[in-house]
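Here the complex is missing one protein chain, while the rest keep their positions.
Now for chain A:
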Amino acid sequence: MKTYLIASIKMTLVLLVLLSGVYPALVAGIGKLSPGGGGGETVSRNGKVVGFANVGQAFTQDGYFQGRPSAVDYNAAGSAGSNKGPSNPDYLATVQAPIDTFLAHNPGVTRDQIPAELVTASGSGLDPHLSPQAAYLQVARVAQARNLPEQKVQALVQQHVEAPFLGILGPEKVNVLQLNLALDAVK
């Protein structure tokens, strides 16, 4: 035991240098070469940072496309899902509220047109995406709030639909922040 103890302590110290010192330093070095320089990729407008490319943010005004409900209100100093199970009696009410809000702000839309991701909380509370379907459903409202022709907004969404990875793997999606930035840029 004693011989192993001393060897173990020494080995722990050298492994700490290797695994907790050298390794993260190497990774940080690699990260410096990446877009964003390792601090996370940001998105800027007129030289001012308005968000992280991959981190969702809250949009509540009618003139913006709105993302999914978030259990942390898109405050990225934390992260969480709702952790509500499907049999929870509160769950129906939890989902009902965003449905009602959505229907009130999007006249003409009926409940059976709403894709579930638009009214259910994401896993992280910071989901930056919508399905194309959920974005198209908001076109009429956004166009009206901004006094733009619907076709123009529709075309903008279409441009922002990201194809599956390599064209064949996984779902299609729309980055809400990028879409709204493009929307703000429309004259």
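Methods note: contacts are C-beta pairs under 8 Å (C-beta built on N, C-alpha and C of every residue); 3 or more make two chains touch, one makes a residue touch a chain; residues count from 1.
Rule of thumb we're sticking to: contacts and distances are computed from a predicted model.
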item: Hidden chain of the complex, named as in its UniProt record, picked from "Lactate utilization protein B/C", "Potassium-transporting ATPase potassium-binding subunit", "NADH-quinone oxidoreductase subunit N" or "Sarcosine oxidase subunit delta"; value: "Potassium-transporting ATPase potassium-binding subunit"
item: Touch with the omitted chain, as defined above, among A:101, A:124 or A:154; value: A:124
item: Touch residues of chain A, complete complex, unshown partner; value: 1, 4-12, 14-16, 18-21, 23-24, 26-28, 30-32, 34-42, 45, 48-61, 64, 68, 74-89, 91-92, 95-96, 99, 111-117, 119-131, 133, 164-165, 168-171, 173, 177, 180-181, 184
